[in-house]
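Here's a slice of the assembly, chains where they normally sit.
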Amino acid sequence: MENSSQFIQPNEPGTQLKNETGDSRDKISIMLYNTEKLEEKIIRISEVSEYKNLIDQNEVDQLWINLDNNYDESVVEAICDIFHIHSLVKEDIIQKGQRPKVDDYENYVFIVAKMIYYKERDLILEQLSFIVGERYLITFGDEEGDVFDRIRNHLRKEGSLIRREGVDFLLYSLINSLTEGYFNVLETMGEIIDLIEEKVLISKTNEEQKEIRKIKKDLLFIHKFSWPLREVTSWLAREESVVFNKSTKMFFDDLSSQLIQVIDTTDTYRELLSGLIEISLSNISYRLNEVMKVLTIISTIFMPLSFIAGVYGMNFKFMPELNTRYGYLITWLVMVVIAAFMVYYFKKKKWF
Amino acid sequence: MENSSQFIQPNEPGTQLKNETGDSRDKISIMLYNTEKLEEKIIRISEVSEYKNLIDQNEVDQLWINLDNNYDESVVEAICDIFHIHSLVKEDIIQKGQRPKVDDYENYVFIVAKMIYYKERDLILEQLSFIVGERYLITFGDEEGDVFDRIRNHLRKEGSLIRREGVDFLLYSLINSLTEGYFNVLETMGEIIDLIEEKVLISKTNEEQKEIRKIKKDLLFIHKFSWPLREVTSWLAREESVVFNKSTKMFFDDLSSQLIQVIDTTDTYRELLSGLIEISLSNISYRLNEVMKVLTIISTIFMPLSFIAGVYGMNFKFMPELNTRYGYLITWLVMVVIAAFMVYYFKKKKWF
Amino acid sequence: MENSSQFIQPNEPGTQLKNETGDSRDKISIMLYNTEKLEEKIIRISEVSEYKNLIDQNEVDQLWINLDNNYDESVVEAICDIFHIHSLVKEDIIQKGQRPKVDDYENYVFIVAKMIYYKERDLILEQLSFIVGERYLITFGDEEGDVFDRIRNHLRKEGSLIRREGVDFLLYSLINSLTEGYFNVLETMGEIIDLIEEKVLISKTNEEQKEIRKIKKDLLFIHKFSWPLREVTSWLAREESVVFNKSTKMFFDDLSSQLIQVIDTTDTYRELLSGLIEISLSNISYRLNEVMKVLTIISTIFMPLSFIAGVYGMNFKFMPELNTRYGYLITWLVMVVIAAFMVYYFKKKKWF
């Protein structure tokens, strides 16, 4: 269930269904690659330091270590110790309610980002953490696995750009496919907004306002996480760091301008939705007006007529009209004239 | 049809109606010019590199290559390869949902801009891309052709300023006529808003709110694309680049201040429209008020009268008034007095 | 007539009524002055270059050339050619829909400003352009002439500050009296807003909203033109230019802080007006409430009474009450009690 408190710390403990067997929990997926070769393995935590030595010795090798969110804190800490990662970073990886950010620690850069996607009309967000050092990238997150699998396939293709470049380009590829997720969500939202708009324009209830509220809440989410993500990419495009090649910077710059587009679009959507609420409210007022007109027309026509009927229903002894030959007929005529005049009056006033 | 999702990627594949014959697809319009001579041709993609060599050798010649949006991706890629354009640029040209931007790649500058115009009350926007290098300009877009044709005619005039200057001035001329498009759209909008205002002030429905919503959506568009376009022109006026002469910078500065005027005007229009919605809503409330007054006046006058008639319609045996000579007359008098008092009371309260 | 489209290009061709005689059209008012002497003349366009030579030779002379908005474009162009003015400047002078701005061209500075004043409750705005060079000032605009005439009189006074200083101080004096125009307009507006407020507080219609809308539109105008004008004056107070003395800068700084006051005041006024609209809307709602109460009181009192009268108007054979001696009286009593209770109930509920 979606609730406001998730804006702070949606720190639900990872569901450890996938890793039910005890020993699979400390197995870690790694990819060791350079332009020529590619090694893909599931290793134990104890073997990680061997691979660290490998890349330290061989200046061509690039290492990608991937842990999903279900790993024990102890595994995260073990990994971090091997790569001499600051304790603040460990905390940030384990705590899920982080805002996207980038922290520069001389020898490595730590990045937090949020992945978003729709799952049966519910907006799901997932925290991804990245540690990029010289020739190694450690990623945390991606429970579903779709986003990273795509990049993995790219890596497997020999001669692909991603194989020729370092881990900084790998990082770009990952954040890039994460950004595409934002666009997909916005596209779905655009369609939902169009549907709501069509409904609002012909609606007779205020049901749509609840749908609008839901979308608005989702937009708040996206805005909340795309804004700092843009700061992250723009930092990556600008700042000097040991870890990043100059050629990769341009790619991050491109990413940064794509994220501005995401933010712009959320702003536009919010204005569209505010406009829809305005129209919805104005529709309610307008229909109230219509209802009142019907009531007023009915009352204004029948009240005088009923009054006349009432008058001649009185039991006075001396009411000369009652005894005339055409009294009844004339009364009917008078009533019809009054009714006709009323109808004419309202027609002129354009009430119906 | 206009829809919200176009705010992200209005990436409709170009309708290739114009180029139905297979071989016309790889023919490219070029203009090679300097102060003295002008060569205008439709060439094949394979011939482009010859022209590149020409301008590389002759320091006076300027080359304008134009492709509209219907060209194959392969043609775009071929052109880019000849001029050694970065792969990110290729992607940006092919993908239509770009935000206006400028990217500086040492030897050339890449610019994305949006052209807007009204086509039967629908706001159409079209992506234009520009690659400006030393003595060459490659343009992508302009399906309709009107905007570029005007500049083409200027170029054909011998001795014109545009012939004497380099491709940077040509670029200015193109963006300038694109900016004029923004002004034309805003002028049309201004007239539409005036029409809507006149309607709103006398309107009895809330129909105008839908029109206002449409204009508001269009304004969101214009704001969305004029803001970054101003950033582009202000960058061109400010930044140092191999490609631009100092004298051209002033022209881009002028463009930049014109675009501020565009943005100002969209802001003003949005405030005007918000004011109109306020008035429209207040009109609805006010009319509801008027309707209620009519109802209340009618009810307040006839309810007591009907009550009196009802009383003397009762069938009690002992009702002394019924048998008096002037009972009926007095009853009528009482009724008239009550009605008159009511009318007087409402007149005094200024209800009608 | 005031319309939205004037926000873009209120480019109405000057009405050439004043200059009906053909030859008066190329006559130009000039003032040549220094601390000691003052020469005031109407000359032909062909004579202008003589005067330019005069000030070029004599380092003390200051030249003020004034053209109003009715001059032919050709005259503007002739003047500009004599003083070697950039073609962009010419265009900006001729095109009336400019945003206030300042452009620095090495040897001269070009300034656009807007003059505003009330003419029978309509806000009129007029474009003024200034070209300030070393020892010459060319002004375009001021159809009515009042604003410039005042400065002209100052110039005629021997020993006045304006005579002792250069054309940069003359420029300051002109922009200063133009700024006073903004204050006058705001003062008038303040009085109008006070009047509207008094009306709104006792109003029974929503007529005031149209007046509020008019003032709001006018405020949008003033804000639109005072904001960039402040940028102009603050640029003049800050930037280094050949044309301006250091001592004049302080005066422009003062102007700049006056214009901040103008902008502040427009903001304050807009908040006041928004508050008035809120009150006006709340008044409408409140009055609707009052009307509904009257209706409800009337209905609630008479409906039960009429029902009782209706019951005893039924023609059943066996209705024992009808034949009792005091049936009628008791019925009346019951009715009075019910009515009294209703009145008491509404009094307690504070409905009236």
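Note that the chains are named A, B and C in the order they appear, and that numbering of residues resets to 1 at the start of each chain.
As a working rule, a residue touches a chain if its C-beta (ideal position, glycine included) is under 8 Å from a C-beta of that chain, and two chains touch if they have at least 3 such contacts.
The structure presented is a predicted model; accordingly, all values stated were derived computationally and were not measured.
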Given the 3 placed subunits, let me have the overall number of copies in this structure's complex. 5
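Simple rule for what comes next: only the chains that are shown with their structure count from here on.
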In steps of 5 degrees, what rotation angle do you get fitting chain A onto chain C on the CA atoms? 145
From chain C, the most remote chain by mean C-alpha position: A
Under the over-half criterion for shared residue numbers, do copies chain A and chain B use the same patch or different patches to meet? different
So what's the Cα centroid distance for chain A and chain B, whole Å? 27
Could you pull out the residues of chain A that touch at least 2 other chains? 313
How about chain C: which of its residues touch chain B in the complex? 3-9, 86, 88, 97-99, 101, 103, 204-206, 209-210, 213, 216-217, 220, 224, 277, 280-281, 284-285, 287-288, 291-292, 294-295, 298-299, 302-303, 305-306, 309-310, 312-315, 319, 321-328, 331
Contact residues on chain B for chain C in the complex? 183, 186-187, 190-191, 193-194, 197, 201, 250-251, 253-254, 257, 260-261, 264-265, 268-269, 271-272, 275, 278-279, 281-283, 285-286, 288-289, 292-293, 295-296, 299-300, 303-304, 306-307, 310-311, 313-319, 350-351
